[in-house]
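A protein chain is absent from this complex, but the other protein chains hold their places.
So, subunit A:
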Amino acid sequence: MTRLIRSELLKLRTTNMWWIFLLASLVFTGLAVWINIEQADQDLTNHYDQYNQTDGTPPGMTEEQRAEFEASQQQFRQEEAARVAKAQSALGLAKAAANIYTSGQFFGLLLVMLLAILVITNEFYHQTATATFLATPKRTKVITAKLITASLVGVLFWVITTAISVTVGALYFGAKGLGNSFGHWTAQQALLLNLLVYVLWAIFGIGIGVLLRSQIGATITAAVLYTAGTWAALIVLQLIYSLVIKEDWVMESAVYIPPLASMHVVGGLDAMIGGDVDLPPRWAGAVVLIAWAVVLGTVGTLITRKRDIA
């Protein structure tokens, strides 16, 4: 098996594909870290303090208006204090850290999936499947090697994106004088589950590649479903929820859509769906993804074993 994995890694290294994907991943991660830090900064900053450095009220107000204004200011101050206290609590910071440290997940997963799809479809597109299966006629071994190789790619992308977002994130927290939450389970868990998710998406890619052998067909279908399909599904759920069935399970079912399950696993889905729905626990997202990976991996292996290479 090590032979085959070495061969598969060599296949990846000997074309231009990998560094294009790597470059894309760096760009997307950089952007995502920046956006996530901006957002965290909004959450962690006390806006009352920010905008009311100088005391005093605007001139030219009646006594009544002044009282009203001060009451509202007072309320704003209290709300901000409470909100910021919550955001800056250990748990609040850990949640913010989890979000920043898993930056770039959405596009990272897409890239890993596409790369894994290419691991399969390249063999058919360039007709190298013949050479591959002549060297190793036991096809289960070949597909296993591809699953492992794609998983290694997933790990690599996780390492790179995580290195960037954790470094930049920790610098930000440091600059703010806030803890970086490295020791907090919420942040640690997000990082580890993110690793799991990267590996699972690599496996999805292999399965999709086998199912939709056509290079262009498979990559475009997967990319469109992943991006537009996810948003469309979310919008449909939102519409059903607000117009037809006003029950929580409608929004909760978002967890069964793989890209959303992936966000949920690292805690990013609550924010997207909006606060008042109680989503299933995070591990449920992981279970959903593992189930998808098992199904796609198994189907991919079975099809590869039977397929005629002509």
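Note that contacts are C-beta pairs under 8 Å (C-beta built on N, C-alpha and C of every residue); 3 or more make two chains touch, one makes a residue touch a chain; residues count from 1.
In the analysis below, contacts and distances are computed from a predicted model.
Chemist: Using the UniProt record as the reference, specify the protein name of the hidden chain from among "Alpha/beta hydrolase", "ABC transporter ATP-binding protein", "3-methyl-2-oxobutanoate dehydrogenase subunit VorB" or "Secreted protein".
Modeler: Choosing among "Alpha/beta hydrolase", "ABC transporter ATP-binding protein", "3-methyl-2-oxobutanoate dehydrogenase subunit VorB" or "Secreted protein", the correct UniProt name is "ABC transporter ATP-binding protein".
Chemist: Check the options A:Ser7, A:Thr221 or A:Ser253 and report the residue that touches the missing chain.
Modeler: Considering all chains, including the one not shown, the answer is A:Ser7.
Chemist: Looking at A:Thr136, A:Thr227 or A:Ser253, which makes contact with the chain not pictured?
Modeler: Final answer for the missing-chain contact: A:Thr136.
Chemist: In the complete complex, the non-displayed chain touches which residues of subunit A?
Modeler: Counting over the whole complex, subunit A touches the hidden chain at residues 3-4, 6-7, 10-11, 14-17, 122, 126-128, 130-138, 306, 308-310.
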